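A protein chain is absent from this complex, but the other protein chains hold their places.
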Amino acid sequence: MKTGTTTTRVLGIFALMITAWVVVSAFFLTPADVVQGDSVRIMYAHVPTAWIAYLAFVTTAVASGLSLARKHRTLGFDRVAGASAEVGVLFMAMTLITGSLWGRLTWGTFWQWDPRLTTTLFLFVTYVGYLAIRRVDVDPVRRARRSSVIALLAVLEIPLVHFSVVLWRSLHQEASVLNTDGDVRLDDLMLFTLFSGVVAFTLIFVWLVVHRQRLAAMSDVERLVGLDVAITARRAESTVGGGGR
Amino acid sequence: MKDLGFILASWIITLGSIGVLAIMTLRRARELSSRIPDEHKPWV
Amino acid sequence: MALGGFPALAGVDLVVRCGELVALRGANGTGKSTLLRLCAGLAPLTRGSAHVLGFDVARQRDVVRAMVGLLGHDNGLYADLTARENVEFVAQLVGAGTNDVESALDRLGIDSRVAAARAGALSAGQRRRTALAALVVRRARLWLLDEPHAGLDGQARAELDGILRDATRSGATVVYTTHESEVSGARIPRTITLSGGIVARDVDSADPS
Partner (left out) sequence: MNAILAIARKDLRIEWRTRTLLARVVPFALLVLVLFAVALDSEPLLLRAAAGLVWLAMLFAAMLLVQRSFDVETADHALDSLLSFVSSPSKVFFGKALSMFVQLFALAVVLLGAAVVLYGARVDGDGVVLLVTVLITATIGLSVVGTLYGVVVANMSGRDSLLPLLALPVLAPLLIGAARATEAALGSDTIDLANGWAWVALLVTYAVVFGSAGAVAFAPLAQSDS
């Protein structure tokens, strides 16, 4: 009856199961890192959220491109772009929060101008702006056109931001002593936990986008269904003979 | 376990926010879909 | 589709031949302005189809927009430029010469004093004439005017009708809206009444059907 179907239920259950396994493994099964100690357990949350943040960015860009290519005839692509952006912004916030918590433990500071973290920060701000644009237009077609152009401009912007941040940080020769997941020696269990974390979060991402997109479809339909009602009401107003309102 | 506070915090924030978003989406979906006839829902 | 998603038009079927002068009547809010903006390629078409000067408005909006001169309630003038500078700017864009500008200004009765005044400082009537002068310089094939008579006195009104008729004689098609209930003075060849978002009456006074 609501937006759930058998496929989304199966997807949801799988996502929950794998997430449970990741949590158990992250807290209890995997060993502490010889250098960083237990703080490495945050990595199993930080890396998957970062992966989803970029996956969401790519999904929104591709969906916007398709929506533009189809001249917005079907609004499905635009809704997927919007849904993926909303979920993506949430995951980007998680990436930044877990990244700074982890940084606090390993580098002693909440924020490190690490090229990847900084690019994620710009990605986050860009998509907050994208979502602000989506809220302005009322008419779905105009909203689709305007937001898809902004999303494609972001595709241009983010590589430029990343490149200039990497170049900028290289000026300051002291490479970040411990980048978040570079030199942590991962044994196979840790690697498997990390990998299943990425899988779990990808399933969660897909589940959220599917539901959010259907929710957006319904609110658009509600406006269009409202439209038919309004058109018939509009016609009823028409009184021939210049009576008018 | 050292730094348990930080580790717990990051996990709770991550999973908690996903849970909140999921529940909000499902609730709004349930309330909205009661008002929309089924033929307008391609997935039904 | 008007602002806020309320359907301004609910299925208007209307054919206007080239070189016709058509008055579009109807109370305020019956969708006259939206119909004009739609034909000018500025408003989105949600359902149905519209062809202007042989081009499909939904798919070839840029082509349609390039050939249509729309004069809305707003005159589209730059307040800080003088009337002449506004018309000259349009002339530069469409490649018209300074003599076209001068003849258009004379045609609209804009004397040198008004022409040298800033558009922002002009009266509504003078601003309307400046916008019309820009339309004349533009030589658009289809003129769409939204209540051009608003704010004009009797003599200016007759003058405006003369200008519109001249335009049709030089091959352009003119459609304008008016909200006065009865059309004053000069006989308008064809009057269409819009009500409730659809064409309620179409009186072609040449052969009143």
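Structure notes:
When the chains are written out, they are named A, B and C in that same order, and each has its own residue count from 1.
Keep this in mind: contacts are C-beta pairs under 8 Å (C-beta built on N, C-alpha and C of every residue); 3 or more make two chains touch, one makes a residue touch a chain.
It should be emphasised that the depicted structure is a prediction, and the values quoted were computed from it without experimental measurement.
Although it is left out of the displayed model, the omitted chain contacts the following shown chains in the full complex: A, C. Across A:58, A:128 or A:233, the single residue that touches the chain missing here is A:128. Interface note for the absent chain: among C:20, C:85 or C:202, the touching residue is C:85. Among A:110, A:168 or A:195, the one in contact with the hidden chain is A:168. Counting over the whole complex, chain A has residues 68, 122, 125-126, 128-129, 132-133, 136, 139, 142, 145-146, 149-150, 152-153, 156-157, 160-161, 163-165, 167-168, 171 touching the chain that is not drawn. Residues of chain C that touch the chain left out of view are 3, 40, 42-44, 61-62, 65-66, 68-70, 72, 74-81, 85, 89-90, 92-94, 118, 134, 138.
Just so it is clear, only the chains that are shown with their structure count from here on.
Our note on geometry: chain A versus chain B, Cα centroid distance of 14 Å, whole angstroms. Chain centres here are Cα averages; for chain A and chain C they lie 47 Å apart. For the pair chain B and chain C, the distance between C-alpha centroids works out to 52 Å.
For chain A in complex with chain B, the residues that touch the partner chain are 1-5, 19, 23, 26-27, 32, 37-39, 41-42, 45-46, 49, 87, 90, 93-94, 97-98, 101-102, 104-105, 204, 207-208, 211-212, 214-215, 217-219, 221-222, 225. Per the touch definition, chain B reaches chain A in the complex via residues 1-4, 6-7, 9-11, 13-15, 17-18, 21-22, 25-26, 28-30, 32-37, 40-44.
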